[in-house]
Every structure is written in structure tokens, then in C-alpha cells.
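Have a look at the structure below, then the notes.
Only a single protein chain was left out; the remaining protein chains are all shown in position.
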Amino acid sequence: MRRFTWFNAISLTFGFAFLYIPMVILVIYSFNASKLVTVWAGFSTKWYGELLSNQAFIDAAWVTLKVAVISSTVATILGTMAAFVLVRSGRFFGRTLFSGMIYAPLVMPEVITGLSLLLLFIAIGLDRGVFTIVLAHATFSMCFVSVVVSSRMASFDRSLEEAAYDLGCTGFDAFKSVTLPIIAPAVISGWLLAFTLSLDDLVIASFTAGPSATTLPIKIFSSVRLGVSPEINALSTIIIALVTMGVVAASLASKRAIVRQHREEQLADK
Amino acid sequence: MVNDTAFAPWDDPQAKPLIRFDGVTKTFGNFTAIDDIDLTIYPKEFFALLGPSGCGKTTLMRMLAGFEETTKGTITIDGQNMAGVPANKRAVNMMFQSYALFPHLSVADNLAFGLKRSDMPKSEIQGRVDEMLRLVQLQKFAKRKPHQLSGGQKQRVALARALAKAPKLLLLDEPLGALDKKLRQETQFELMDIQEKTGTTFVIVTHDQEEAMTVASRIAVMDNGKIIQVDTPDRIYEVPNSVYVADFIGDVNTIEGTVSAISGENAELTWGDDTPALRATTSADLTVGNSAAFVIRPEKVAISTTEPDRHNRVQGAVEDIAYLGNLSTYFVRLPNGTLIKAQTANDRRLSQRSITWEDPVWLSWSDTAGIVLRG
Partner (left out) sequence: MSRRLLVLIPYLWLTALFLVPFIIVLKISLSDYAISIPPYTPQLDIAGGWAAVKDFFTALDLENYWFLTEDDLYWKAYLSSLQIAALSTLFTLIVAFPIAYGMANAPDHWRPTLLMLVILPFWTSFLIRIYAWIGILSNDGFLNQLLQWIGLTSEPLTILNTNVAVYIGIVYAYLPFMVLPIYSTLEKLDGSLLEAAQDLGCSRTSAFWLVTVRLAKPGIIAGCFLVFIPALGEFVIPSLLGGSDTLMIGKVLWEEFFSNRDWPVASAVAIILLILLIVPIVLFQRNEQAQREADQ
């Protein structure tokens, strides 16, 4: 049985304090009555009110959400296909190039990805807007999805699919009724990852968004450049709250699933 | 008659023990792992700590290695009180159950690891490493990394590494647990051989009674943090001091009853209503009327189809036969419901043997085959 030693307890306390104190301050000062972000002047929720009545932010949030949902869905479909190709297709023409194109965007600086896509859109004369952001996000997110899904697929027991064929499934049938349910957790986490990456992205969106479409990160960036503002604190608080609820709910759900599985296995052993 | 040349320092009052436990207790929170143990181990012994998991044998060994402090009592090694001496300052080395070979170091570097931290001059280290490689016959594998070795080879590297510093005491924590049966048997003899060659005192922890019987000069049988019996393997097997020991080592038939007569080492035990009293030997402190247990090994029970001419005999019917190839065990049900196991060596081919299921048979044994223990 391991216990906390003093050293470990202290290093964890300092480490997590470093990670969380900035966010806690952000949240606390979103309820500050003063316009000055660093001086406390009493509790107030007025910045939330101002934020929600700021049409530019609402519009940007709407665009961001739309882009994130569409692009992560496209990225999940393409990424899952790519994962299949990576794990299942033996050799084919250009395989090295293919896996290179999957892995390169993971390490490519965002400024370069953004620049190159922008230059492409200009070269083919595509008007920049929601559509181009979706294309850009789907492209770099699909690489993350395919990495997540392919690591799950690599441990997938092929004989399960063979059993499905043996019991009369066609190829698509076997995929739908056996493969997909088993890799579903990886596909879902791939989608969540793609969704988060899209919500979060500033650089690529800045390159590929035209004047007609502004996402929330672009909006935040341009106002933050002018300095801290309590409205941004309020917005940050909302985002942090949503993310925290999501992550905690997801980890509780997975914990409960593990506990349930454990209990069922114990019952089965009896 | 005592054979003077036999290795039995524990019978010699002049012999100086290497290790001495005096009233050693170890607790973890509310849990008592070791409960007031006294124990002496002599130089050059191959001493086995035997018991089921959780009996405290590993804790006892880790206290020798210096990974656990005693809660009460003292441990002395070679006359030195070990209290407060850390593991790296003890002339004790350990062979770990998981082998604990450093995965990033080659075999030779693993062997040299401890030497580099000793007083040994650099120039001599290589020679010592070669010597150890020869001892465990791994000369060809000096440059390999642990993950390129088989289980048996890893086991030998771990042994050689622990022996490299020529410790006064070598501790072996389930050293053969990870090997398959055949390899385990071969390795047991190798271990004994190496122990003899190096003259090091070995203390081995094991839950495998056959292993302990094979390798050890003496065995301590442990249960619940206490030592139940310390004795040579043959005495542990033939003269267990309790039903627990008898039951833990090998297979045994146990019959509960009451002492009806006792004179010196001979005892009689009545049991059941219409069965004759059993004769056996005893060394326990018993008087007539005490409840006691009669224990006898299956191989000491003879089975026959005709009535034998022995005092201890019972009649029953064969219920089951376990055929093991070299041996067969007959499970015989007595009329009063007791099940007795009788084991015979299969010195004839199967087709020629006469006893089969449901046959009425006689079981018998000599007056000294079984022993009576406190119930």
C-alpha cells in the first residue's frame, strides 16, 4: 500500500496549485464589480449580463459551435476510415506517404498549417468563411482522430470479425454490428478531441476565416490583445465550467462502467 | 547414533548462530505480520521459510534485508544488532521474486552494479563478474539485456548478482516461482550446488513445500506471523508437531479421537463407536482422556484384498482411484463414513493390478507409521 510521503504531497500540492490557481483567479474575478480586473470591488454578475447582451460574442459563439460540430463529425468519419487503412490495409501504393500525411499535421506548427490552407483557398478562389474553417479543422482533426482510433484498433481481436462473417454477416454488416460497437469508445473520444481542438483553435481559424466569419477564439484574441477585460473573464468562467462538468461527468461515467464491469465479473465467477 | 560428520550445527550447543531473532514483532497499523518470533540460523545453512501467502515469511526476510524495521525485539547478524542499519550497509544480499534485473543494463553490468558500490578496486571487478558468469554458466550472455533472456537465465543472473558481493547471507524470495515445473526441479539442485560451492548462508522464502523439502537443511513452517515448527525436512515430514504442519507438508489422513492409553512414546487412540483403538507413537504431552488427532501419510497405509496380520487395520470400500502414473491413490470409505487415502507405488502394469472401484478392501499400517498429535 502506497502512502503519500511528505515530498510527494508537497510536490503535488505545488504542482496542482500552479495548474489551477490562475484559473481560479480568473473565475473569482469574473464576479468582480469593478472594471479593473485586478482590484476587488465587490460581488457582481453584471459582466455575465454584458457578455450575454454582446451580440458579437453570441454570433462568434454560434459560428464556433457550428464549425466544431460539423468539422469534428467529418473528422471522425474520415479519421476512422484512415485508421482502418493504417491498421488493416497491408501494402498499397503510397502507404508511406499516407501515414506521413496522417502523422505530419500532429507536429506541424499551426501557423504553417493555417498559412498553407489559406494559400490553397486563395489559389483555387474559394471564398473564406465558415466552410473553409470547417475544411481546415476537419483536416487537422482527422489526423488526431485516426491516431486515437488506430491505437484502439491495433488491440482489436480480428477473430471477432471473422466470427461475424462465419455467422453470415456481410462486410458492412460485420463492421456495423461488431467492429463499430467495440471501437465506439475510441471513436467517441476521437470526436470529443476533434470537437475540443476545433473550439480551441485560434491560429488556423484566423488564417482560414474570412471577414464574414469570426469564431470565438478570434474574438477573444482580438479583445485580449487590448488587455484584460471582465467580460472575457466571464466568458472564460463559462467555458471552464462547461469543460469541467464534461470531463468530470465523463470520468465518473467511465469509472462507474469499470466498477459495474468489475462487479459483474465477480458475480459471474461465483 | 549421531553421525559426527553430518551438518547439524543446530544440535551443537557450541555453534555460534549467524542470525538471531529475539522476540521480534512487526506490525503494520493494526495488522500483526510477525508475532514475537525467536529464531536462530547458523552459518552455511540453507534455511527455508515456508508457509501460505500472508503468513509473514516475506516480512521476516525483508527485515533481514533491511527493508523493514522491527516493531519490537532485535535481529542480530553475525553478532551485530541490525536496528537502524539500512539495506545498503548490510552484508546481506537478496534475490528478488521478480528478479529486479535493471532493464537498462546488460547482464555483465547488472552483475557489476553492486561491486561498483563496494570497496572492490575497479581492476578486480571484471574478474569477479566473469567468475560469477562462470558460476551460473552464462558466459555467452554477458552483453545481453535482461529482456533478451529466458526466465531461467534471468533467474540465474539474479542469483549471480546477489552473490557477486560475496554476502554473509543470501536471501531468496520465491526464487523459482516464475519457472515451469521441470526447470524448477533442475534449478533446485543447481541452487544447492552453488550454495555448497560458495559456502554462503541461504535463507529462502517459499510457499512450495516440495521446494523447501528438496533444498533446505532446515525448514521453518510459519502461519499467521508465528513459527509453528523449525526442523529438518525429514522430521517436519515424519514428526510434525501439529496437525497444521502435517497438513501443510504433503498429503495426510487425519482421524480425530481420544487418548485411551499412553506409555512413553506409544499411544492408543479410540475413535468412532465400533472401531478398534489405533496404535501410534507420540511426542506430544498428552494424558489419557485428551482429545487428539491421529495423522498418517497415505503412502504408509497398505491396501490389500485379504485381511492383514496387523493391529491397525480397517475395512472399507474403494470409492475412487487417482492414477498418477508412478503412484495410485485409493480413496477408501469406511463403514462409519471416514475417507482414508492409501497410496501405492505402481510397480506393475495397470492391467495386472487387482483392486478396482467398489471393491471391499483392508487398510493397515504398522504401530509406528502414524503419530498422535494434540487435537
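Some notes on this structure:
Should a chain be cited, it is by its letter among A and B, assigned in written order, with residues numbered from 1 in that chain.
Rule of thumb we're sticking to: contacts are C-beta pairs under 8 Å (C-beta built on N, C-alpha and C of every residue); 3 or more make two chains touch, one makes a residue touch a chain.
Just so you know, these numbers come straight off a predicted model, no measurement behind them.
Only one of B:K165, B:R218 or B:R279 touches the absent chain when the whole complex is considered: B:K165. The hidden chain makes contact, of the residues B:F7, B:F28, B:F102 or B:W357, with B:F102. Taking the complete complex into account, B:N93 is the one of B:T40, B:T59 or B:N93 that touches the chain left out. The chain not shown here touches chain B at positions 65-67, 86-88, 92-94, 96-98, 100, 102-104, 113-114, 117-118, 147, 161-162, 165. Although one chain is not displayed, chain A still touches it through residues 1-5, 7-9, 11-12, 14-16, 18-20, 22-23, 25-26, 29, 37-39, 78-79, 81-82, 84-85, 89, 92, 94, 97-98, 101-102, 104-105, 107-112, 115-117, 119-120, 122-123, 135-136, 139, 142, 146, 171-172, 196, 199-200, 202-203, 207, 217, 220-221, 224-225, 227-228, 232, 236, 239-240, 243-244, 246-248, 251, 255.
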